[in-house]
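What follows is an incomplete set of chains from the complex, kept in their original frame.
The letters A and B name the chains in turn, as written, and every chain counts its residues from 1.
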Amino acid sequence: MSRWYNKTNSSMKTQNQRITLITKKQFEMVDITQQVRETVKAAHIQSGQVLIYNPHTTAAIRINHNESLLMQDMMKALYRLVPVDISYSHDLFEVRQQVSVNERSNGHAHVKAFLLGSSESLIIDQGEIVLGAKQSIFFVDLDGGRPRDYYISVIGEKA
Amino acid sequence: MSRWYNKTNSSMKTQNQRITLITKKQFEMVDITQQVRETVKAAHIQSGQVLIYNPHTTAAIRINHNESLLMQDMMKALYRLVPVDISYSHDLFEVRQQVSVNERSNGHAHVKAFLLGSSESLIIDQGEIVLGAKQSIFFVDLDGGRPRDYYISVIGEKA
């Protein structure tokens, strides 16, 4: 029923990295699994956890299956639950305070990001991230077509 | 494309804190960013992670933009997706077991909390939490008008 992976007693370390990417579409799921794998390997952590953090208010981090038709389904569900063609108070620039000149009408994207969440954490075991056979890690842009970044923060026992 | 923040080799520590607040409305987003900043500073952690944890079943932790019109949009979306005026079995006190005398009809709030999630984690780098320019951390009360609390748990390398 259960299996212990390791019970080492070594010293600990942390490492934080910022990654930059560019999205091209309003809704875009960028598979960042390979980047996370490489960062974790370069950190030489044997056992611990890795936090993937999105610093934007119209994007999210999610883990699911990288299958192109399924990504359409996720997009359709989000647009059905949080439509772009209804009224968002956030987009009433006439009454809102602190509006920039290049402000986007992206109330819908904030709400989608609010539903999805800003981070996901994964386990590091034997120097590798633990991922299910069909899992990929995604940076999910909900108001894309611009440069974006995200962070990878590793904490654990040194190899 | 990427930047390493720090590769220190110092010793680690953890620190947990409970914070209490009072909400006044059924739906209320309380900006707790300043409290999280102060707790992380007081912990003297140079690099690591901070977990914000909500111990209630009708509240959530979320990170997004603190803009008053947008907070209306989030509220409207949640009430549209999980309406208060449909039937929730949780509120059938006649058939439910273990009902307190002061029980609230809050099935809708449990479901909203279930969709949103109980925690968010952030990165600590150079002694500060890493937040995007427009990000604030919120305690989201979905059945408010009462005292609430949440926890801040810091783990990382000592300054």
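Please note the rule applied: a contact is a pair of C-beta atoms (placed from the backbone, for glycine too) under 8 Å apart; a residue touches a chain by one contact, two chains touch by 3 or more.
Since the structure is predicted, the reported quantities are computational estimates derived from the model, not experimental observations.
Because all chains derive from one sequence, the complete complex can be expressed as a copy number, which is 3 in this file against the 2 shown.
Throughout what follows, only the chains that are shown with their structure count from here on.
Matching CA atoms, the turn from chain A to chain B amounts to 120°, rounded to the nearest 5.
Rounded to a whole number, the gap between the C-alpha centres of chain A and chain B is 18 angstrom. Interface of chain A with chain B (complex): residues 11-20, 39, 49, 51, 53-57, 81-82, 88-90, 92, 95-98, 107, 110-111, 113-115, 117-119, 121, 151, 153, 155. The residues of chain B lying in touch with chain A in their complex are 1-9, 12, 47-49, 62-65, 67-70, 72-74, 77, 81, 115-117, 120-123, 125, 130-135, 155-157.
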